[in-house]
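Below is one structure. I have some questions about it.
A single protein chain has been omitted from the complex, and every remaining protein chain is retained in its original position.
Letters A, B and C name the chains as they come in the text, with residue numbers starting at 1 for each one.
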Amino acid sequence: MSAHFPRLPMISSDDSDVFHEECGVFGISGSDDAAAHTALGLHALQHRGQEASGIAVFDGKDFHVHRALGHVGDNFSSPEVIDKLRGHIAIGHNRYATSGATTLRNVQPFIAELADNTIALAHNGNLTNAITLKDALVRRGAIFQSSSDTEVIMHLVAHSPHKDLVQKLADALNQVEGAYSLVAICNDTLIGVRDPSGVRPLVLGRLDEAYILASESCALDIIGAEFIRDVEPGEMVAIRNGTLHSDRPFAPRPRRFCVFEYIYFARPDSFVEGRSVYQVRKAIGAELSQESPADADIVIPIPDSGTPAAIGYAEKAGLPFELGIIRNHYVGRTFIEPTEQIRHLGVRLKHNANRAYIAGKRVILVDDSIVRGTTSMKIVQMMRDAGAREVHMRIASPPTTHSCFYGVDTPERSKLMAAQHDVDEMCRLIGADSLAFISIEGLYRAVGDARRTPENPQYCDACFTGNYPIPLTDHDEGLISA
Amino acid sequence: MSAHFPRLPMISSDDSDVFHEECGVFGISGSDDAAAHTALGLHALQHRGQEASGIAVFDGKDFHVHRALGHVGDNFSSPEVIDKLRGHIAIGHNRYATSGATTLRNVQPFIAELADNTIALAHNGNLTNAITLKDALVRRGAIFQSSSDTEVIMHLVAHSPHKDLVQKLADALNQVEGAYSLVAICNDTLIGVRDPSGVRPLVLGRLDEAYILASESCALDIIGAEFIRDVEPGEMVAIRNGTLHSDRPFAPRPRRFCVFEYIYFARPDSFVEGRSVYQVRKAIGAELSQESPADADIVIPIPDSGTPAAIGYAEKAGLPFELGIIRNHYVGRTFIEPTEQIRHLGVRLKHNANRAYIAGKRVILVDDSIVRGTTSMKIVQMMRDAGAREVHMRIASPPTTHSCFYGVDTPERSKLMAAQHDVDEMCRLIGADSLAFISIEGLYRAVGDARRTPENPQYCDACFTGNYPIPLTDHDEGLISA
Amino acid sequence: MSAHFPRLPMISSDDSDVFHEECGVFGISGSDDAAAHTALGLHALQHRGQEASGIAVFDGKDFHVHRALGHVGDNFSSPEVIDKLRGHIAIGHNRYATSGATTLRNVQPFIAELADNTIALAHNGNLTNAITLKDALVRRGAIFQSSSDTEVIMHLVAHSPHKDLVQKLADALNQVEGAYSLVAICNDTLIGVRDPSGVRPLVLGRLDEAYILASESCALDIIGAEFIRDVEPGEMVAIRNGTLHSDRPFAPRPRRFCVFEYIYFARPDSFVEGRSVYQVRKAIGAELSQESPADADIVIPIPDSGTPAAIGYAEKAGLPFELGIIRNHYVGRTFIEPTEQIRHLGVRLKHNANRAYIAGKRVILVDDSIVRGTTSMKIVQMMRDAGAREVHMRIASPPTTHSCFYGVDTPERSKLMAAQHDVDEMCRLIGADSLAFISIEGLYRAVGDARRTPENPQYCDACFTGNYPIPLTDHDEGLISA
Partner (left out) sequence: MSAHFPRLPMISSDDSDVFHEECGVFGISGSDDAAAHTALGLHALQHRGQEASGIAVFDGKDFHVHRALGHVGDNFSSPEVIDKLRGHIAIGHNRYATSGATTLRNVQPFIAELADNTIALAHNGNLTNAITLKDALVRRGAIFQSSSDTEVIMHLVAHSPHKDLVQKLADALNQVEGAYSLVAICNDTLIGVRDPSGVRPLVLGRLDEAYILASESCALDIIGAEFIRDVEPGEMVAIRNGTLHSDRPFAPRPRRFCVFEYIYFARPDSFVEGRSVYQVRKAIGAELSQESPADADIVIPIPDSGTPAAIGYAEKAGLPFELGIIRNHYVGRTFIEPTEQIRHLGVRLKHNANRAYIAGKRVILVDDSIVRGTTSMKIVQMMRDAGAREVHMRIASPPTTHSCFYGVDTPERSKLMAAQHDVDEMCRLIGADSLAFISIEGLYRAVGDARRTPENPQYCDACFTGNYPIPLTDHDEGLISA
């Protein structure tokens, strides 16, 4: 275990050309196989974080925890590991971590022994006043072992004057700002909380006697559990001895679910905030087809995230849908590119043109979003190399012009192509014959709202509009920059 | 390294419910980055074998070889490994290995120092008289270090009375029966050979001054090489100092390319034997739609191998194509199922129903083939659990009733569902409302032949018909059973 | 990383038949190679703890730390590791850990970022009021991440009202009871402290411009540093910018150096508290020879710890000294005994009789101590099997009748042979012809004191006498048992 202790906090980002969700959570209470169910739930949520996972369980007397770098299936599927994690209440966490900071010290769930209680906690999201809170806590004598927001919550819990552990947690959460969906074990109680704006998803399910909390409904499906409802923004559910209590410990705030969950993060087979992700994506494709048609022969998805929108686009446009790009699923994070020449190959490690369907054709490419633009450039070039006559790029989201501070790892604004260039310039830079994004209004129509209310939008769409619904305390005080 | 030396040869099969191709090969001559190019080519061919890989290079003076269990990207992408594999001629190999026998001793390429020569060799395929030949060689004093067919070829080369190493190899290959596409380095010459029936694929490409051999054209695409042509059945190409010589060292035999390469093995973006794999699969789907229509609402592929046929089926039938099943790509071989309860979950680790599109619908499921039938049963049930009103299964190959002895790992016949049951029984067993396979004639139409000539079929279709084009010497002598 | 969080503290002990020192420490200030010097110092102190090691360095701006399970040489000798640990001030720690608790969370040095300061800390010893202090701290909101005493000190520092970090540390240490020799980095100051009784050793040395602190002088020798003096009991030295300040922050207490350091723990080539360890051991052997002679042919050490005393015994007795037992140095902790039969072989994995010198002889065996007695039994039997005529056992320490609470891992009293049996019974149980221990008076003579003053002994000899010089707060309050 190696660690580096810089004197100042940092927000780091890697060089990849996609957005990264920072985590998935799962919790279960009342199951004899709590750890095994949690491992499966985390496996279904693997797309929300691939660097590390952890599971904590409570057996009525002791807590047990196992955390490991790598995929869930590689670390949590052996009987040896699962057998040690005995207990009927469990929480689990998948972590996406930016480069450098991936040490086991930062892997959730966190666990703390307080005076008469033990709490285990994991969350998806990001606190926007974490540094400010941490500074105050350190001045009171708190010792931090990690750079994780989660530990800030833990110390707030430990310092809370309340008696009851669940009240301590509510007290702590009333001091934090930011976006979070959180699961916790407070002694023998399973807790689930969504922040007052409800930016990140959290659903409630049931399997026989057991209650389940999960970031997405696909984690219920994998264990055959029934979907009950979303946990509401600002709601705290507490499950103990088979009974669920719901509480609202926060001042109410307008609902602001992250619209990008529909566009990219969530799995297409999930329902979040009451809608089928796949249906929303197809609807976006259909809207896009109406807003920005193109005179072309075929519609091609950029796999895999562009596929549902491409099906919607093709269906609405009456054009053939074809797998014009084949993805190599064996590319993990492990293909280091050993020589300069290979680095130039770039995107072909992951994608290849399906030449038979491209030569001589006018193609429409459908992708979910453009981040830095590097992938788009390479794929347009790949289409031309394969003989495409025209290449029209259609994007199933508005231009991403702003960074996210609510739990998504985004590049600095200076690296966001749409923050630096208008659509015409972008089209020229990526080398397409035409480029179009869905409008913000079209997006709202696709998610089922007749129109966006600009003074108080129904979703968090800050990455497209700069309208940040939750204060950016650390950022405003110059503690971090983006 | 542990090894078990049973006294009798065995053919083992694992319990999975798909066919396994047993290998991909790659070779290059005339490149300063021969090892790096080979690593990339093997990466593009990863679908043909995931258990182990190896690369051998010749630098004009010495041979270097590296072999490792696991994926290409995990083992052959670091500068340390590639730098040690210096040289301008390289061959590489991906191996699929049946359970138990995966030791490094069996990983190709094999390399042997003969009296005045060194040869390195790798092949895709299976010899049908390997045990008979091995017995004879052992009686002459040969010591075998592996259970691989490749080593049989090596010993035949070593014992050949010819002077020239390439002639020794031709001499050796004239003694073997079976299906193989082979790459070799004979001193400073790169060799490529397809067996006289041409069962397994091998293509020839070019990148600047370098010649390339590869199992499929997708391995040319990844390094930006140009496709020249297929190596012909029974052809031996020898590349030395930038010049290619073609020879025909075998008595001519009818061409019998494996039709299953089109159905399942090859990547959809490859061209093999002159045809686009994706186009053939779509054509099969369209034929199937004509032969076996169904009154339904949507067409759903079983991902990923059923997708092109499903697109062809939907297009021809005029029905909507939908991603009704979502695949979890994080499932590797590593998700051990720790408890009985989790083993029962089975297929959900890999697949989940996209409920929003299935509830209340009459669905057509399209898959490439049925092996044991276990996956089909689970997926039909998954559709019903998600609310499908009717489930019609359509299969893009004829019933697989016979084992393969030419390089594909098939279960024993007793485990092949279609060898034990007729289509009506199969339909009942998998629980579908209807089940249909494409006819053998429909399959031949889809690959472009007006009709199959039964006395001498244009393809090897033994797994569907029992018509084995190459003698099964070991099998007929009772040395192995299937 | 797996962890188990029992609700109650535990003191665990393994089954081995020796005492285990719980740690060695090293610190250096003013060296450009601070981490490399520390790695070497820890290597020289490896005998004081083999399970894990850690090094923390400060480069004037940032702290860097690396901790690893295993030997120093295996983890801290590569340029990659050392290069990352850049800085001119370093501290290091070797840990012996009882079974089960060896996780990286417990490996020292610990590091904490306080409000305006950072402190890194490592110590050798054991606090006797750690649980009491921890309970109070947790009630004030402190979150503990480990079960280590070190973290208790860290939290006391963090909660200290003093401004200056060194004063905070002095304040913290004034609240703890127990035995400790401690090294710390407080911002840019290297600190060394011995507890007021001076139970554990700590020496001061110099190499060019650099000051060095180490558990034993052998860690100075390995880097060619000069021994200056022992740090005094109750002394705190602070080294900053090449200047050493000495302070006495504690109320004075009588000096009570652990006499067992001379008998067993320290390396024979070390000087601790002003005496050569080897010379003391030889002197003990000579005293023992005077007190308990035996009519015998040869003197045999039980290697390696009994060797110096055996040389002293043989020299004084005028008997030949022979290597009658050969030790296999390849036995690490790793030789798991796979079968019942092999477990019965027991001690022969480590020791073998040198038959040529034993057959027909009357032998005197010299060992440093008897803990559980199991080793003694096996070695006496081994001597008899090799043909010894008589076997006389002589022990270079008094009977160990009491547990240690000051940093040595001892079995519970019920497992200490001398706590359960008198010398005659012990002789019968181990099967010797005679058995004698050095007297407590003889031991004091050997270490250079004319006589032990029972009301206030010059050394801590609690394991022989039960005279515990430092309060056992946790123990007296029933928080731990032994």
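Observations, loosely collected:
Methods note: a residue touches a chain if its C-beta (ideal position, glycine included) is under 8 Å from a C-beta of that chain, and two chains touch if they have at least 3 such contacts.
Please read these numbers as outputs of a predicted model, since none were measured by experiment.
Displayed chains that the missing chain touches over the full complex: B, C (touch as defined at the top). Looking at B:118, B:374, B:439 or B:458, the residue that reaches the missing chain in the full complex is B:118. Checked against the hidden chain, the listed residues B:43, B:71 or B:155 yield one contact partner: B:155. Residue C:224 is the one among C:224, C:242, C:360 or C:471 that touches the chain not shown. Only one residue in the set C:357, C:406, C:444 or C:468 touches the chain that does not appear here, and it is C:357.
What subunit C contributes to its contact with the hidden chain is residues 33, 36, 39-40, 43-44, 46-47, 50, 71-74, 77-79, 81-83, 218, 221-224, 267-269, 271, 276, 278-279, 304, 307-308, 311, 315, 320-323, 326, 328-332, 334-339, 341-342, 345, 348-349, 352-357. For subunit B, the residues in touch with the chain missing from this view are 1-7, 61-68, 81, 84, 104, 107, 111-115, 118, 135, 138-145, 151, 154-155, 158-159.
As a working rule, only the chains that are shown with their structure count from here on.
Interchain contacts link the chains end to end along an open line, per the touch definition above. Each chain gets a centre from the mean of its Cα atoms; for subunit A and subunit C, those two points are 50 Å apart.
Rounded to a whole number, the gap between the C-alpha centres of subunit A and subunit B is 37 angstrom. Each of the following residues of subunit A touches two or more other chains: 81.
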